[in-house]
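Have a look at this one.
Omission of a single protein chain aside, the complex is shown with its protein chains in their original locations.
Chain nomenclature is as follows: A, B and C, assigned in order of appearance, with residue numbering initiated at 1 for each chain independently.
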Amino acid sequence: MRLLHLGDVLGQSGRTAALEALPMLRDRLKVDAAIVNVENSAHGFGVTAKICREFYDAGADVLTTGNHVWDQREIITYIDEDKTLLRPWNFPDGTPGQGDCVFTARSGKKVAVINMMGRLFMDPLSCPFQGANKLLGKYRLGKNVDAVLFDFHAETTSEKMAFGHHCDGRASLVLGTHTHVPTADAQILPGGTAYQTDVGMCGDFNSVIGMKHESSVAKFLTKMPSGRLEPADGPATVCGVYVETDDKTGLAKRIEPVRMGGRLRGSWPTA
Amino acid sequence: MRLLHLGDVLGQSGRTAALEALPMLRDRLKVDAAIVNVENSAHGFGVTAKICREFYDAGADVLTTGNHVWDQREIITYIDEDKTLLRPWNFPDGTPGQGDCVFTARSGKKVAVINMMGRLFMDPLSCPFQGANKLLGKYRLGKNVDAVLFDFHAETTSEKMAFGHHCDGRASLVLGTHTHVPTADAQILPGGTAYQTDVGMCGDFNSVIGMKHESSVAKFLTKMPSGRLEPADGPATVCGVYVETDDKTGLAKRIEPVRMGGRLRGSWPTA
Amino acid sequence: MRLLHLGDVLGQSGRTAALEALPMLRDRLKVDAAIVNVENSAHGFGVTAKICREFYDAGADVLTTGNHVWDQREIITYIDEDKTLLRPWNFPDGTPGQGDCVFTARSGKKVAVINMMGRLFMDPLSCPFQGANKLLGKYRLGKNVDAVLFDFHAETTSEKMAFGHHCDGRASLVLGTHTHVPTADAQILPGGTAYQTDVGMCGDFNSVIGMKHESSVAKFLTKMPSGRLEPADGPATVCGVYVETDDKTGLAKRIEPVRMGGRLRGSWPTA
Partner (left out) sequence: MRLLHLGDVLGQSGRTAALEALPMLRDRLKVDAAIVNVENSAHGFGVTAKICREFYDAGADVLTTGNHVWDQREIITYIDEDKTLLRPWNFPDGTPGQGDCVFTARSGKKVAVINMMGRLFMDPLSCPFQGANKLLGKYRLGKNVDAVLFDFHAETTSEKMAFGHHCDGRASLVLGTHTHVPTADAQILPGGTAYQTDVGMCGDFNSVIGMKHESSVAKFLTKMPSGRLEPADGPATVCGVYVETDDKTGLAKRIEPVRMGGRLRGSWPTA
């Protein structure tokens, strides 16, 4: 099976680039399922129903988010209608929306997608490691689902690597999001789970994590209130990860970073 | 000028790989100055005088560190004797050792190296942004020094990218360390400063940031005291960054990641 | 019903004072149930089985703890045998020991005691607010238990005050611990729950939260490793809270701080 995940889409620059790249990537890489993290797609803060539709139209199957999910308030009421728009699974009981879903690809194969959030230097949610144990009891790779993908939205490399090893052999793919910088550590862990610490954003890298650098630097320097951060508007680099899984076991056979456009060195899965 | 920086060397596995790679890299890439971050070289925690000598013998010109600098107590008295072993510059006044130095390469060119630490989710030191302003008044690129290199030891991508932009046009090179995972965002910023968010460690990537994953995962899962973390002992990937600067301006002309051995996909500067 | 709670007992100085005060306070105040937080009783770090026995012998009915519970490793195996020694309730599933218990006083009245931990600037445990809802469904004040007492071990005044209001009308008493400084805000909240933000320690207040101030100040000033913190050994102030509840409703009728000995101004419930 062929899976594609694009990292945090940032503002109009990231949206334009990701919406353009998505159909092309699906086509060229013969992708069975495409997942996009949209938590920063609405001017850097959250996502709207309209933007969700644009991504579905461009070929996304499941949309993930993170700590910015509620930044656009309309999403609070919208999310319960849209069963493939995920918010972090380990939000408190009673939170609107869903943190996991199963998507059936055109081929008939079933892909479980889980959006989980880390806790180190982040909000204290329920334990992602115990949550993973519960979910991996429900979604059994190679048994009732053909692939299991975690979008693990977290700050630190230590929690992300630990989470990868925790799921190793039980998930097809554990991908970090949230730091907005792609890491160069794509690997298949010893148990067969594909892993990359951070997918990286779809956004302009002449910036501070996608936002214009001037007011961000001013905040660090002066500790004074400065204007609201605005998305950088130069050409975006689309950052993603491409994974091939074994049809029998659901484990990964191959992981390749995808990077196109903008300031970063490109990376394209070799055929 | 040709500069090489290797990221946090982790334990015996990382040390073995980095000590072996260093002379070869100096030779093949015709490096004028080599910098190595050694803060985790002594069994994951700190560095010793003996290890420093091994790295100098292997071709290191300057050694940098970070929050783990004092983990081996012998270094507290040793550091004042060794003027090219740096600890973070923005430690409190009166701290032993030095945070910056100027190294004269065989070619006669002068390289200022500064070890600075970030503050987001780290210990509250003096401001690295204001510190950089002070140091960049002292070290004037293309005037009294031929290259200025920052090893910016920090946790978050936002502080690191902001620091890169803050120094852009005034330093040859701003490289992040501390997260132990190499990032895939090497670029020359608009003002001419080469930048990569994290160099990545020299260590075994079948691990949690270089340490054996079992007890690290247990800490996240159980919140119980578990054994002291031990360095993973599989083959290490050497992670580094190679930069070429313009001899007149001291600004960067080229930045290339270096990755060799172990589990990560290799990267080698094309000739 | 008459309840007494003593805050974090710190080292030998605190232990001596608390063990001496406890029988006297039980007697003079005709206490039905006495609870003591012992998380720092063993030289500032954790508690031992021997110290637990000393407190039971002196009249404690239930012992609570906090983030320091496992500092003495022997307690990990001991805690399952001792059903009135509590560790924070919201530790992960599978953690040794118990976070709540019901104690039957000599009068036959039943007191539920719960040890809960906050999350702001502390380790990410499961949600104390949702945990309280679950426990307050199990322990129904004035129905199946005569009193419900929370030892809420937390860092910030905001989380503690919010927790008090969250339990207001459903618990007899919410007392904060962990900061080691008694607060002067004892009150009965509008719904009938007695509340104080922090009970304060039983320890020497010529100190930094009970530890000798010299090396603590050095840590703040120098950011260098200094010696292990040692408990201050001057005379301790015993800090506690005394509460009277209504026998029918289980709600509080009266809350009075108790402070005896050492450097702090005394406070004694007026008859």
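Simple rule for what comes next: contacts are C-beta pairs under 8 Å (C-beta built on N, C-alpha and C of every residue); 3 or more make two chains touch, one makes a residue touch a chain.
Worth saying up front: this structure is predicted, and the values here are computed from it rather than measured.
Enquirer: Among C:His43, C:Lys109, C:His165 or C:Lys253, which residue is in contact with the omitted chain in the full complex?
Expert: C:His165
Enquirer: For a quick check of understanding: of C:Thr48, C:Gln72, C:Thr193 or C:Ser216, which residue touches the chain that isn't displayed?
Expert: Touches the omitted chain: C:Ser216.
Enquirer: Can you name the residues of chain C that touch the chain not displayed here?
Expert: Chain C touches the chain not shown through residues 121, 127, 129-130, 155-159, 161-163, 165-166, 179-187, 189-190, 197-198, 200, 205-209, 213, 216-217, 219-221, 257, 259, 263-265, 267.
Enquirer: Where does chain A touch the missing chain, residue by residue?
Expert: Counting over the whole complex, chain A touches the hidden chain at residues 70, 73, 76, 91-92, 94-96, 123, 125, 221-225.
Enquirer: List the chain B residues touching the unshown chain?
Expert: Within chain B, the residues that touch the unshown chain are 92-93, 119-120, 124-127, 130.
In the analysis below, only the chains that are shown with their structure count from here on.
Enquirer: Rounded to the nearest whole Å, what is the centre-to-centre distance of chain B and chain C, using the mean of the C-alpha atoms as each centre?
Expert: 46
Enquirer: Residues of chain C that touch two or more other chains: which are they?
Expert: 92, 125
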